[in-house]
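Below is the structure I would like to discuss, written out as structure tokens.
Coming up: chain A.
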Amino acid sequence: MFPHLDATLADLYFALLALAALICGVGMVLARHPLNAAVLLIGVMLSLAGIYALLDAPFLAVLQVLVYAGAVMMLMVFVIMVLNRARSDVPRCDWLSVGASAASLLLTALLASTLAQRELAAHPAAVRGEPEPISALLFAPAQGWWLLFVAIGVTLLTAVVGAVLLAKRSLDTEPKAAEDDHAH
Partner candidate 1 sequence: MLLLALVLAPLAAALIVAFAHGGDDERAGAATWRLALLLALLIAGGSLAVLLGHGGTLAVPWWRIPGTNAIIHLRLASDGLSAWLAALVAWLMPVALLAARGEAGGRMREYAAALFAAEAAMLGALFARDLALFAFCYEAMLIPVVVVLALFGGYERRSAALWFVLMTMLGSVPMLIAVWAIAAETGTTAFNEAAAALRAGKLDAATLEWWFWAFALAFAVKIPLVPLHAWQARTYAELPAGAGVLVAGAMAKLGLYGFLAIVLPLFPALSREQAPLFLLLGTLGAVGGAVVAFAQEDAKRLIAYASLSHLGLTAAGVFSLQAAAIDGATVQMIAHGLSTAALFVLVGALEQRTQSPYLDDHGALARRAPWFATLLVLSVLATAALPGTANFAGEFLLLMGLWQRDPWWAAIAGLSVVLGAGYLLILVQKWCFGEAPEGRAEVSDLLPREVLAVVPLLLGALWFGFQPGLIARHAGADANALCEPARATQPAASATTSPSEERR
Partner candidate 2 sequence: MPTDAAFFTPIHVQVLAALLFGLGLTAALARRDLFIVLMGIELMLNAVNLSFIGFARSHAGSASTLGQLAPLFTIAIAAAEACVALAMVVLLVRQQDTVDTDARSALKD
């Protein structure tokens, strides 16, 4: 499964990274404060980046670190800190949490147990996830993925504009009175 590595060593790496991801994930679920959760989620993401690398997907591993762990989570941490809610006033657990946990546990158990019974072998001719083959596929005119690429570009742009509009509105609500004052 893991090319370029000794099997035992790869197993060890994978086991460690998977364990780290799971522990961080559990920690995130149980975290008392969103900031803790964010840090733990970053841990998950970094572990996953490692696993991506193990799985012969270096490009995505890099992207994972740069975009997810870097940009998205930084944004989130930033917002949490800006809003600066020292102690969360939201209870960590209620009755519904128990039900929800049980339900997702059930779903996961079903999924995982079924998966675990199946066989799936690595393909020897699997392509290594370098930028080049990926971009070649992405921009192959016959495949049409470029269309999706363009669409996602537009979506991102829309999201940014939407976010700006939303944020602007939130700012507008308070300074309204101030503007009225200026008018006088």
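Descriptive notes on the structure:
Note that in this section a residue touches a chain if its C-beta (ideal position, glycine included) is under 8 Å from a C-beta of that chain, and two chains touch if they have at least 3 such contacts; residues count from 1.
In picking the candidates, the idea was that all candidates are chains of the complex that A comes from, given by their letters.
Please read these numbers as outputs of a predicted model, since none were measured by experiment.
Listed candidates 1 or 2 all sit in this complex, but the one touching chain A is 2. Remark: chain A residues 1-8, 10-11, 14-15, 18, 21-22, 25-26, 28-29, 31, 34, 37-38, 41, 44-45, 48, 51-52, 55-57, 59-60, 63-64, 67-68, 71-73, 75-76, 79-80, 82-83, 85, 88-94, 96-98, 100-101, 103-105, 107-108, 111-112, 115-116, 118-127, 129, 133-134, 136-138, 145, 148-149, 152, 155-156, 158-160, 162-164, 166-167, 169-170, 173-174 touch candidate 2 in the complex.
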